[in-house]
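Yeah, one chain of the complex is gone here, protein chain that is, but the others are all in their spots.
Let's turn to subunit A:
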Amino acid sequence: MHTNMAEPMELLCWGGDWDLPSVHTDSLIVLAYAKFSGANLAVKSIDWTWRTITASVPQLHYEGTTVTEPTQILNYLRKQRFNADYELTAKQGADTMAYIALLEEKLRPALLHTFWVDAENYANLTRPWFTSHSPFPLNFFVPGRQASLALSRILLTKAESPLLNITEVEGKIYSEAKECLNLLSHRLGNFHFFFGDTLDAFVFGHIAPLIKAPLPSGQLQKHLNQLDNLCQFCNTILKNYFTDASAEKRMDCSPTATHDPVDANLQKLTQLVNKESNLIEKMDDNLRSSPQHRPHRHETKPSALASARNSTPS
């Protein structure tokens, strides 16, 4: 159904690191969806080219047309008959749209803040990475431009207009993001995947960088690591779709399917948690003494379910 192409479709995206095919959320979404639906994409990374500042990434080129923005690209792929959502009911299609809106509104501001606005992460992780992956002399401009775009997006959408002060908004966006992660964890439950590939792709694109990046100060990452089923979801996708190229190894959504706990990943996660436990003092006073603790009540449910299912790692 998807052969006989004159030339393969070309995707421009940021390069990969930390076990991920790409470090950029939107690029990951498209890459994941392409793997799920079996589309053959020629992936071209824009690292070390002038496109780091000129192109809006991700970008799909095919037969003269250019499509940007993950939603548009996914629509385009569907029109080209790479549709992985055939068996979705109408209600699930509607639910997909709703959950994607939830991700964009609640989780993305906190992701932007974690990577681009939080001073420690930005100085120690994000800026060096993007600087080292951009050609001279763009490496002076690219990270700064992305950071200011991220900051303005957060302030314009989340900050209430007289204030426009990032510290006021920080507590709010992190608590909303933790709530969003809890909601996703509830929805995923014991299954290995969400319903429908589009939602899987979007959730994967948002949480994979958060799980895998070695963030110096990552309270959101800590929270996410406690939600076992989301971490399993992410690692499963990485293992099945991005380490070996066989798409037919996709597991069924059976709650009792056994799986090997990926020891290497678990060790890395444990190391991350240990590293971050030393940085707990950096957390905001507000967050510690606030009704923030409410989300922890929900947390015990998914991890209790997950721990009953997990075999203990050796």
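Simple rule for what comes next: contacts are C-beta pairs under 8 Å (C-beta built on N, C-alpha and C of every residue); 3 or more make two chains touch, one makes a residue touch a chain; residues count from 1.
Note that contacts and distances are computed from a predicted model.
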In UniProt, out of "Metaxin-2", "Phosphatidylinositol glycan anchor biosynthesis class T", "T-complex protein 1 subunit epsilon" or "Guanine nucleotide-binding protein subunit gamma", the chain dropped from the view is recorded as "Metaxin-2"
One chain is left out of this view; which of A:61, A:78 or A:153 touches it in the full complex? A:153
Please pick, from A:146, A:175 or A:235, the residue that touches the omitted chain in the full complex. A:175
Can you say which of A:99, A:116 or A:204 touches the chain missing from this structure? A:99
Since one chain isn't shown, list which residues of subunit A touch it in the complete complex. 69, 90-91, 93-95, 97-99, 101-102, 104-106, 152-153, 156-157, 160-162, 168, 171-172, 175, 183-184, 186-187, 189, 286-287, 289-292, 298, 301
